[in-house]
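Removed: one protein chain of the complex. Kept in place: all other protein chains.
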Amino acid sequence: MNRPDLKVNIAGVELKNPVMTASGTFGSGLEYGEYIDLNQLGAVVTKGVASVPWKGNSGVRVAETYGGMLNSVGLQNPGIEEFIKKDIPFLRKYDTKIVVNIAGKTLEEYCSVVERLYDEDVDLLELNISCPNVKEGGVCFGTDTEMVSYVVKEVKKRAKQPLIVKLTPNVTDIAAIAKAAEAAGADAISLINTLLGMAIDIYRRKPVLGNIVGGLSGPAIKPVALRMVYQVANAVKVPIIGMGGIISGEDAVEFLLAGATGIAVGTANFVNPRATMDVLEGVEEYLVKYNEDKVIDIIGTLNI
Amino acid sequence: MNRPDLKVNIAGVELKNPVMTASGTFGSGLEYGEYIDLNQLGAVVTKGVASVPWKGNSGVRVAETYGGMLNSVGLQNPGIEEFIKKDIPFLRKYDTKIVVNIAGKTLEEYCSVVERLYDEDVDLLELNISCPNVKEGGVCFGTDTEMVSYVVKEVKKRAKQPLIVKLTPNVTDIAAIAKAAEAAGADAISLINTLLGMAIDIYRRKPVLGNIVGGLSGPAIKPVALRMVYQVANAVKVPIIGMGGIISGEDAVEFLLAGATGIAVGTANFVNPRATMDVLEGVEEYLVKYNEDKVIDIIGTLNI
Amino acid sequence: MKERLTGIIKKNQQLVDGIFEMTLSVDTISNEATVGQFVNLYSIRKDLLLPRPISICEIDKENGQIKLVYAVVGKGTADFSQMQEGDSIQMMGPFGNGFTISEDTKEHVVVGGGIGVPPLLELVKRLKGDISVYLGFRCDPILVKEFRMYTDKVYVATEDGSNGVKGNVIDLLHKHPPKATMIYSCGPKPMLKAVADWSKEKKIEAQLSMEERMACGIGACLVCTCKSKKDDDWDYKRVCKDGPVFWRDEVMWDE
Partner (left out) sequence: MKERLTGIIKKNQQLVDGIFEMTLSVDTISNEATVGQFVNLYSIRKDLLLPRPISICEIDKENGQIKLVYAVVGKGTADFSQMQEGDSIQMMGPFGNGFTISEDTKEHVVVGGGIGVPPLLELVKRLKGDISVYLGFRCDPILVKEFRMYTDKVYVATEDGSNGVKGNVIDLLHKHPPKATMIYSCGPKPMLKAVADWSKEKKIEAQLSMEERMACGIGACLVCTCKSKKDDDWDYKRVCKDGPVFWRDEVMWDE
């Protein structure tokens, strides 16, 4: 039997396979490049980058939880100039797509990153709307349909590359948020970002994280992620990139069946630096086992 | 050293200790009574009961997930009459408080259960507002501050026993919901109910659950539960009952430090029928180790 | 007070491809257990919280042991299959109601399919009178020799015809019509349904051992449903507590 065709198309960009990295868990690939062949990845999604360098949060930034972890990195990044100088040329040496994840504390910051990337050689943009909107008292951009609509519209106007909008799961109605993003021009939707969580050091009687709360990721959150991907797949027409707790090919197939065209591997990289490759091989094995010629033939094929 | 004083007071009702059972995971105690001495519990919170018998959902009702489980029991219950006939007399034989968890698909159903309980010998009522509001197209009562306010106000009017309002975590702003419940008359707040999740059987290409989606519980969700308890503790003055993933005394202490006056053990019972007792002993050990005479002295004492 | 128990593995070996037999030393269970009951086995893997229900295949009160026969179908059973003699395993039980054996019944028909066959072994040991056993498998039969120790009438079918008659237990029942006043059956749902239909047609009483996914295993959580007749209406009974064995006429198959 021939190897199945793993190609997927996300907003006009063809990926050799659906396996991507989750922003912030893979740097820009330099470190994991020592463990895997980056050419094998469908796409590398880079760590969130802002218009200027951000220092991130102080104090302890990670807490282990049952089947997961909390992080409060706070989007530390070297700023778009440094990113363009170093990360793009590094990644361009590989035969993989580059997705730049974008952070911002104001609409203006998001826009300035997008504009700065206008003439740069990157394939897709991913707008992280889980950031706090400082002008609105720190409420997360992604929790309100109107804010989402506004931000996505303005960013989309200025973007050359197709725009993925990455949703936060900390909302009542994820489908409504996804629809708002789509209506405002999102070319694709990715989800989920981390769930807001907390851990307490009972011996010191203090939160474990310097930032008190942090983002929960890892296999613990997979059921929530999968439910949201399923709900969003039933609400929008644009392609979806699913993530949240994927550690195996089986997990990835669940997301594909639920309606994701691409899938991203995050926390699993920390447990196993070859996690992306294991996921890729697992998806391929599944297709072979069920005589599927093309991965796109199983996307969204859940029997209800 | 003397044994620490474990008594807590929830809305005027004194519990011998803060350890309760989470509704729906313990029946009305009959089954677990073979494994533990029910007299040792601060309170037994019964399975949700409605005005008439509910059959619950069809098909598979449970799926195991990483560090957790999904259930879609759909609030199967024998109705309030049967409950009053069997469960209250059974529980009254024990020296523990009785908390009746109340389910409803309309305001009227909630009210009729509460009214029916008016002259019954139960200690506290727990209003489960995670139920779908059938009149509003099945949106969950607990996801909207106005709906919460309305339901709680009406139910409170009719309730003789103090009213605990149990919140769903599937919302953008849990503190706002808690405040609405408090303002409407809630005497205490309990949280969290289950997170909405999903699992897929990739071999049958079907959702594992007959109901497609279900409620995620167990240690996987603890960080989200703890964050929400912390946020709610900072938003309301009424006592809080914390739950979500508690499997050990240490877990329970995290919730107490975060501001919970009572804590409830749910899914852990399925893993270990003595879970409530282990939690109770763990809390006591912690108090002894840190020379605390009273459990109430550590509630909400997190150093930020 | 009942409690979570520790079983010590005395034997754990493969019977046929993917099916294992485990002998456990756990006298609380061997003392209490009756035929058709099950135990709940816990995995040591902390990602798997829920117990795995496995029927008791044989009860050896004298030596304080029970035997389980299980198929490796997922992560939990895969882990069990890796365990060694001397290892300990956390478990609870015995659970469920078991089969009703009446002294008055003299003609017994036992029908098992696949991994539903093992719990019928202890049953056959205890039945008195005329016993006919019908066993269906996908390919590799198990425990046939053991059943033959208690009755000559053991009929085997395999789907692929590699062993015994090619076909299923219903084909067997047609081929070798039994004398029967009571049927006891355990196996996959479609087979149980077929046995129910057959027995109804033949006007023979039947006890069916049902299977459903579980959480608590003791009747508290209501996840393990068996749709059952109740007066003019119906109800979900609990497989773990009200079952796993149900009377044919209670069970509703329309789900």
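Going in written order, the chains are labelled A, B and C, and every chain counts its residues from 1.
The rule is short, and it goes like this: a residue touches a chain if its C-beta (ideal position, glycine included) is under 8 Å from a C-beta of that chain, and two chains touch if they have at least 3 such contacts.
Note that the coordinates shown come from a computational prediction; the quantities given were computed from them, not determined experimentally.
When the whole complex is considered, the residue among C:45, C:126, C:200 or C:230 that touches the unshown chain is C:45. In the complete complex, the hidden chain is touched by one of A:47, A:97, A:179 or A:227, namely A:47. Touching residues on chain C toward the chain that is not drawn are 45-48. Annotation for chain A: contacts to the undisplayed chain at residues 24-27, 30-32, 34-37, 47, 55-56, 58-64, 66-69, 71, 73, 76, 218-219, 267, 269-274.
Keep this in mind: only the chains that are shown with their structure count from here on.
Distance from per-chain Cα centroids to the pooled protein Cα centroid is smallest for B. Of all chain pairs, the one linked by the largest number of contacting C-beta pairs is A-B. Chain B and chain C have Cα centroids separated by 36 Å. Mean C-alpha position of chain A lies 46 Å from that of chain C.
In this assembly, the C-alpha centroid of chain A lies 33 Å from the C-alpha centroid of chain B. Counting partners per residue, chain C has 46-47 as the residues that reach two or more other chains. Residue positions 63, 66-68, 219 of chain B each touch two or more of the other chains.
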